[in-house]
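Only a single protein chain was left out; the remaining protein chains are all shown in position.
Each chain carries a letter (A and B) given by its place in the written order, and its residues are counted from 1.
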Amino acid sequence: MTTSRHDATARSAAAARAAFMFCVGAAMLLPFALALTTSLQAPGAPNAGTFLPWPLSLDNYVAVLRGGFGRFMLNSAIVAFCSIAVVLFVSIHAGYVVARYEFRGKNLLLFAILCGMALGELSAVVPLYFFGSRLGLLDTYVILVLANSAFIAPLAIWFLQGYFRSIPVQLDEAALIDGTGRLGALYRVVLPAAKPGLVTVSLLAFIGAWNEVLLALVLTSSEGMRTAPVALHFFMTDYGVQWGPLTAAAVLTTLPVLILFLLLQRHFVRGLTAGATTGL
Amino acid sequence: MSSFIETRRAVLAGSAALASSFLLPGAGRAQAQGKPFDGQPIVHWSFLSPEGKSVREQAIKLHEEAFRKETGINVAFEIYPFAELARRLVTAVQANTQPDVTRVGWESIPMVSKAGALSPLDAYIEKAFDAEQRKDFLIDYSPALLTNGQKTTMQLETISHALFVRKDWLERAGMKPPRTWSDVVEFGKKVSGDGRWGYGFFGGKQQLVHAVYLQPHIHGRGGRILGDDGKATFTDDAAVRAYKFLSDCVHVHKITPPDVVNMSWEDQTDAFRTGKLAMFIDGSHRYRDHARAVGADNILLVEIPSDDPAKPSPTPLTGWSMGIPKGAKTPDAAWQYIQFYLRPEVQAANARIAGALPSRRSAAGDPYFKTPEAAYLQWWLDYTAANSEPMINVPTASRLTEAMVDALHEVILKPNSDIAAVLRRAAAGYDRVAQQQ
Partner (left out) sequence: MTLTDTRARRSPHRAKIDLFPYALMAPGLLLVLFATLYPVIFVVQYSLFSTNVYEMVRFVGAANYVFLFQDERFLENLWNTAVFVIVGVALCWTFGLTLALALRRQSWGTAVLRAIVLVPWVTNQVVLALMWKLLLGGEFSPLNDLLRSVGLPPVNPFISLEQALPTLTVINAWRATGFAMLMLLAGLAAIPKEVDEAAEVDGATKLQQIRYVIIPMLRPISMVCIVTLMISFFNVAVLPLVLTGGGPLHATELLSIRLYREGFENFDIALAATLTVFLIAIELLLAALYFRLVKAGAQS
């Protein structure tokens, strides 16, 4: 009968779907799972990766945190949040005028910003190191925040201008008529309406700055300024890789981003959406 | 390399000096009594911190306390990863943010000196050590450590190398310690299989430090990697034999896994420490950690084999040194600091606490080296005195290593290649680029 055939098809489709999702999840998680299980080894275990740690122990996490890894994560957090602030400031204003105004040289400026998007950190690593050491700015939050923001800003500007465009211009006009002034229109009317877009940009900036390793590796040196990804790098010590602490630190470094993403997912996707269909 | 007899003489002289300095407490410490730099702060760049937990760092903590008590100088440590010290030093000198004294890694000395980042130390050395005393230093006066005939660093320690062998496996196989590479093959064949391997070397390109085994393999067979003019000479018969041996280990004797092409030094260390590897060449500074993992009783140290049972391969020497950056604000105080770490008793203490070989022969006269615990150190000192050479050290050392490792990859991945041709091509490629710099 039709119903049961439909049911059967629906059920097998659902089963196939579930199997597919399981495979995807497994493929995505496999290396991370290995890192997780390795990190749960007891300290006496042989120094190697393993899927089956026994006995289970959180000693690696304790050791890593006691060894000052908390400080590194704090540095990463400071850099990330400051980068969010800078990126938001820069991209809100630039994105707004790109979305709402026509002016001479707009295309050229857009192209410059696109070039900014095009150049990656690798090209800037040696020059920025040189620049930083000359100005005595090496090993400060300032240069890390500036460098991270500089590479995230173009994408952020692009997204926000797309998002602003999806907000009807009548809102701005109404605000102008009310006499709020042009900046007021932006701050009081457009920004509140653009919350999902702001969340998206903030999360993008956070992920970008939190995970950034090339620039941080080169621009910081002292332990006081070190960020978490760089510290991970240095678990490959003079005496070999310490698998336990390394994987524990890796898990610790990954968790904040994941948690934030889980919490802000809906807003994030919504923000991306509006910026998605409009190009430059 | 000075002869064995000269070494003996130096050791005796050094021991006498050491003994007398204990008997006459005032004599050895005369220059420090004045405390001319009392209260002076100096900045020291290192990768080891007095607050650290490793044995080397514990030793440093003790030395720092003693130094401060004796001279009143306040040493402020700035810690950087060891692979970064050289690069940061060079840019710091140019930006005038350099420290007063810094550790320098062996492989970085030529690059850093060529970049003009270190001040020559000869004036200080002349005042502090006379010609006889200068002979006390194991490798400091080899050409590898002179830039334009000047010394820019002083070695704090010596890292020597040897063939680490699983003693328990050797005994179980009923074999004698290997003296030639054929012995290595024989023992290797007996233990390889079921996830275990006889002889290990690392071919991964993650870190270019392969000279540690390539040099003894080639030089021990009578070859030379670099000529006196700096041109690559690893194309002779000895080099071909060395490469053939390494390739045969993988393909013919099957005592080395083909994975070796992507194995890093850490992978090899892990393999030994988890009981998967019987023999490999490693450094004296790693002995204690290896011993802790597999048990000191299960490790046998053997001179690096060669094709001649009567003459083992020379062990390559490296080690950390200290230097005074150009433009340092307080070079005299910095020199005091360096001198302190050159003292035989300080080096002996490092040997005792951290298992570090001294850079001076006279330090070897310390009674610690006669204890059973230090037997392996004494063995290493003897091997070093008898048959060693500094590790190859030119400004283009990493390029050289890369050329040699690429050749090794080719020989192992394409077992039928003409080894001599591969080496010639690698040498020519290196020469071409090295000219430019």
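Here is the rule we go by: a contact is a pair of C-beta atoms (placed from the backbone, for glycine too) under 8 Å apart; a residue touches a chain by one contact, two chains touch by 3 or more.
Worth saying up front: this structure is predicted, and the values here are computed from it rather than measured.
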Among A:Ala10, A:Leu74 or A:Cys115, the residue in touch with the chain that has been omitted: A:Cys115
Candidate in contact with the missing chain, chosen from B:Gly188, B:Pro257 or B:Pro390: B:Pro257
Selected residue (touches chain absent from view) among A:Leu34, A:Ile78 or A:Ala193: A:Leu34
Missing-partner contacts on chain B, residue numbers: 87, 90-91, 94, 111, 114-116, 195, 203-208, 257-259, 261-262, 264, 396, 398-399, 402, 405-406, 409-410, 413, 436-437
Interface with the undisplayed chain - residues on chain A: 17, 20-21, 24-25, 27-32, 34-35, 49, 51, 86, 89-91, 93-94, 96-104, 106, 109, 111-128, 130-131, 146-147, 149-151, 153-155, 157-158, 169, 172-173, 176, 182, 207, 210-211, 213-214, 229, 232-233, 236, 241, 246-247, 250, 253-254, 257-258, 261-262, 265-266, 268-280
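Here is the rule we go by: only the chains that are shown with their structure count from here on.
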Chain B contact footprint on chain A (complex, rising order): 46-48, 129-130, 133-134, 136, 138, 221-223, 233-234, 236, 238-241
Complex contact set, residues of chain B against chain A: 47, 54, 78-82, 84, 88, 91-92, 94-95, 97, 265-266, 269-270, 273-274, 286, 289, 293
